[in-house]
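Only one protein chain is missing from this complex, and each of the others stays in its spot.
Moving on to chain A:
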Amino acid sequence: MATTSSMFMYSLTLKAPTAIHQAIVGQFAGTKEQQILTASGSRLTLKQPDHIRDTITDIISHDCFGIIRSLASFRLAGSTKDLILVGSDSGRIALLEYIPAEQRFNRIHLETYGKSGVRRVIPGQYLATDPKGRACMVASVEKNKLVYILNRDSQAKVTISSPLEAHKNHALLFALVGLDVGYENPIFAALEVDYGDSDQDPSGEAYENIKKQLVYYELDLGLNHVVRKWADEVDRTAHLLFQVPGGADGPSGVLVCGEENITYRHSNQEAFRVPIPRRQGATEDPNRKRSIVAGTMHKMRGAFFFLLQTGDGDLFKLTIDMGEDAQGNATADVIRLKIKYFDTVPVATSLCILKRGFLFVAAESGSHTFYQFLKLGDDDEEAEFTSDDYEPDWRATYSPVRFHPRPLENLHLTETIESMSPLMGLKSVNLTGDDAPQLYSICGTGARSSFKTLRHGLEVTEIVESALPRVPTKVWTTKLMKASEYDNFIVLSFVHETLILSIGETVEEATDTGFLTSAPTIAVQQMGEDAMIQVHPKGIRHIESTGRWNDWPAPQHRSIVAAASNSTQVAIALSSGEIAYFEMDGEGALNQYDDMRQMTGTVTSLSLGPIPLGRQRSSFLAVGCDDSTVRILSLEPDTCLENKSIQALTSPPNSLSIMPMIDSSSGGSTLYLHIGLYSGVYIRTVLDEVTGELSDTRTRFLGPKPVKLTRVEVQGQTAVLALSTRPWLGYSDDMTKMFTLTPLDYPMLEFGWSFHSEQCPHGMVGIQDEHLRLFQIPKLSSSLLEESIPLQYTPRQFVRHPTLPLFYTIESDNNTLPPDQTSRLLADPSIVNGDAKVLPAKDFGYPRGTGHWASCVSVVDPINEKRVLSCLDLEDNEAAVSMAFVLFSSQDDAVHLVVGTGQNMIMSPRSSTCGWLHVYDIVDEGQSLKLIHKTKVDAPPQALLAFQGRLLAGIGQSLVMYDMGMRQLLRKSQCLNAVPNLLVGLETQGSRIICSDVQESVTFVVYKFADNRLIPFVDDSIARWTSATAMMDYETVAGGDKFGNLWLLRCPAKISEGADEQGSGAHLVHEKGYLQGTPNRLDLMIHIFTSDIPTSIQKTSLVAGGADTLLWGGLQGTIGILVPFVSREDVDFFQNLEGELRKEDAPLAGRDHLSYRSYYVPVKGVIDGDLCERYLVLPRGVKEQIAGGLDRSVREVERKIGDMRTRVAF
């Protein structure tokens, strides 16, 4: 059981997966606006296209804690809202609706039909609905099909029937759609193969004659059962079906898509077939056949068309011509199919057409794209191919047709939605010298691959940056009248003077404003209706609208050191530690409160909150003193300047700010006191609006400089700008309403203030040395800044130069022509058939060639030049598979890059001619590579590692050690069969080497220098298909596998010590193996199922002053961390919280959370942070109930959850 584990980790997703498995479009909010619902990993995300700005934004993202396999939308007759059906691994069908008012999904029905898990015969893989919303079919890959009837009861609630079975043994299902039959009995069309006979026939004849059938399953609504109504043979290669509109809109039936053909089929119609055109071009293989990979049908005003995409990304528009009767009215008879080239977009998993004329392409790799239709390709010169010229029988021969791809003509790209999928590698390194490291990653496939840099921060757009004559110390903006919307003046305070700038058409110096300019300023405030005050060291100047002013002089021998103000109140602190308080009366006169309050130490800062709505004054004054305390004083008339509460701090406060902010715990607005300390720590506490008590203190280290705080407005919410070594913004998160602190992507500022003008309603003004900067923050939705550098081919691995801020990547693409062949083809006059126009590979892909590899080694500079510095193509059909930097001791520790390649590799089943080890010299300060020599090896070396001044290579099952030679690498030592199948990863510490096997987990190997032997001594008891590993400490290794698990394995202490003993080599070699493995076994420490395949793991610290975490990146674009727990109490708390959440907020798709996280191996020693963070978005009542069950307050629970994240990450 998990509770007995001695180690606990908190698993948290920092960036949700961005790979979209399926996307559907519908009116989920019940309004006319269409939304797009996407399934990525276990998350359902609802996206709202914005037609005015041509963008697309996420409304809600919900983690279902289950594998979402299929989505379908349907609408009951007479309703205006689309409902959502989810097919998952829960063995249940979930019927969901989106509730716009509460911004959440509501589960209407959850019907169990089978076992949980992704199984061959448990439905959930395919989901089809009747277009009229009367029934749905959910099916498995083999045999099982269930039909549910959907209806409404008298209260207009959706009802779901018990399932009707339509099972058929030995039937494999390729595709399933609901047929559009109008209001006749619902029919589902399935593409099936029956393998029953071929399993019994040893001659193989039955297998040769296997037929693929299109089968209609009819749901008889009267008799309440399902019959197999019609079946006919279709193309053997068919794999996709598309619904053709029926009823009044069209002929009904389906399009059957196979290899190089699309056939229209229906039970009462003739068959019609059109070929899929091939690309024409010098580099195209003229015999390559294309298949449809994605498509969509769109209906509009009585007409309809299909957009179908091939594996090259080419979109084809397919239309159906209908017959006409004698009167010229359309009949339901199909006459022909027409197909023509439309445009080329990235290869999609789903295409969604929106009624407003947009196309959403959920790309298979790289960023998703959003296009606007300019036209529908109706009257262009593109050649059209009709079914008239082709026999409907799929066996009939035909001559292929061709088209010329061209840049976009019918579509216009309006937005790209960044996606890191597939994420092939992730590293956290600090190359820029900032306080926190950056994340570097390689992602994408083919020509759409990229090198991405991620930094934690908010995007900032700078409006103006202007130089000033001297270095100012502070800056404010102020308006003249209470009623005016925009600021009139910018006030700059220098060491000995003040400068006033007026804001108008231009910003220029203002004179005669009444301000005292010969002294520095401490505070500026618009007060009353139309007056202003200026606080300076020698007093307060009250400037009336007439231009006259009164001065209140500071008492003799004392000066003002701090001030705080709002529109009716002013408080100042004198150098003697006294506090004077003023209030403005109805006539606009400033009255001083009789007594001055003497504080114990020197006052460093003051803050007054804004006046709450309907009140005359803010009732609290926060006073920070140099004895490291903050006191809250009352400002109510009868208890004026009396102590309310006190908070002791670790360092004197530098800046204070009282402000109301949106709060997730109470659901409304709460008064906060923000404290910035001299030590660089930022503190946020809740200030009770009645008693003035301070509670719920949260601290965060921002940087080694005193923190200055300012209240600003961003995107319509009050936020706090905290300035230390970097500017930070504190705001409440869009989705969770959690208080979030994020650095700005901006230089360090000395002082900042809010700025409102007509051009920039919610801007900020800041000073940096002698520069005045005006800027604003365009969005708060994403706190990760991404920069992308395009790469040539699918990146496979990357390493950092040992000293320089450069990365080296290896890239390779399978079945792709290398550049030398491409250029030879382009240059060959005999092959060129008409045009040698080269289209950009980024949009059109590389020319394909079966069995060919295109591969290169690139040098990437992500910091200065932000581009690929040089690229070295590999020749002779070699493809790079591994790389490492090695400092060979025999070469005086000179830096060499070793790249392992495979020649003529075939991926499945795995084979190759041989492997090579290329050794490169790094020249031109790392900018380019020079081949020194290459060494032939038996198989592609899948793993390379620098080890004690030599090179370790994993070649097949063996671990081989090489040293540098003159002509080639020299083998120094080897361990045959170090792992059982294929060595794919190497890690080292000391003389210990961790070898990971493609299939059989990890093996620890020790290198005995004295004997020059590599000896495996401990391995694992479970087969883990290792995809990534990293050493956590000398005994422990963390890894991920291809099934989506993360685990931590530890070598027992005694065995670990024994392996390192001097002279234990002979003993280790002769120790008896245990169960065909090494003599010892590893212990499992933690285990969790993440659903995404980890491709990289690293032990790193992500924030300044944060503890070490285990960072992992997943194939689908997930970035997550595992954080070790420090105390047992925390573990108990989170275990209880998990338990409560599993009960109160059961996963949406019906999967049991605990069994989901225990998909392959029972979850061990891991708390699911994603589940815990669900707490933040629950309704208030449920939050209280859960908090009650845990004997805590809601605020405490939220604080604990928030701290787990902010302690180590963002």
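The criterion applied here is as follows: a contact is a pair of C-beta atoms (placed from the backbone, for glycine too) under 8 Å apart; a residue touches a chain by one contact, two chains touch by 3 or more; residues count from 1.
Methods note: contacts and distances are computed from a predicted model.
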UniProt protein name of the chain not shown, from "Splicing factor subunit", "tRNA (adenine(58)-N(1))-methyltransferase non-catalytic subunit TRM6", "Mediator of RNA polymerase II transcription subunit 20" or "U3 small nucleolar RNA-associated protein 14 homolog A isoform X1": "Splicing factor subunit"
Identified contact with the non-displayed chain, of A:Pro437, A:Gly926 or A:Gly1044: A:Gly1044
Listed residues A:Arg69, A:Arg631 or A:His918, member touching the removed chain: A:Arg69
Residue touching the undisplayed chain, where the options are A:Ile59, A:Val158 or A:Val193: A:Val193
Of A:Ala77, A:Ile210 or A:Ala827, the one touching the omitted chain in the full complex: A:Ile210
Selected residue (touches chain absent from view) among A:Arg53, A:Arg120 or A:His1067: A:Arg120
Interface with the unshown chain - residue positions in chain A: 19, 21, 39, 41, 67-69, 89, 118-121, 124-125, 140-143, 169, 172-174, 193, 195, 198-204, 207, 210, 239-240, 291-294, 311, 347, 349, 364-365, 421-422, 424, 445-446, 794, 813-816, 907-908, 1042-1044, 1091-1093, 1114-1116
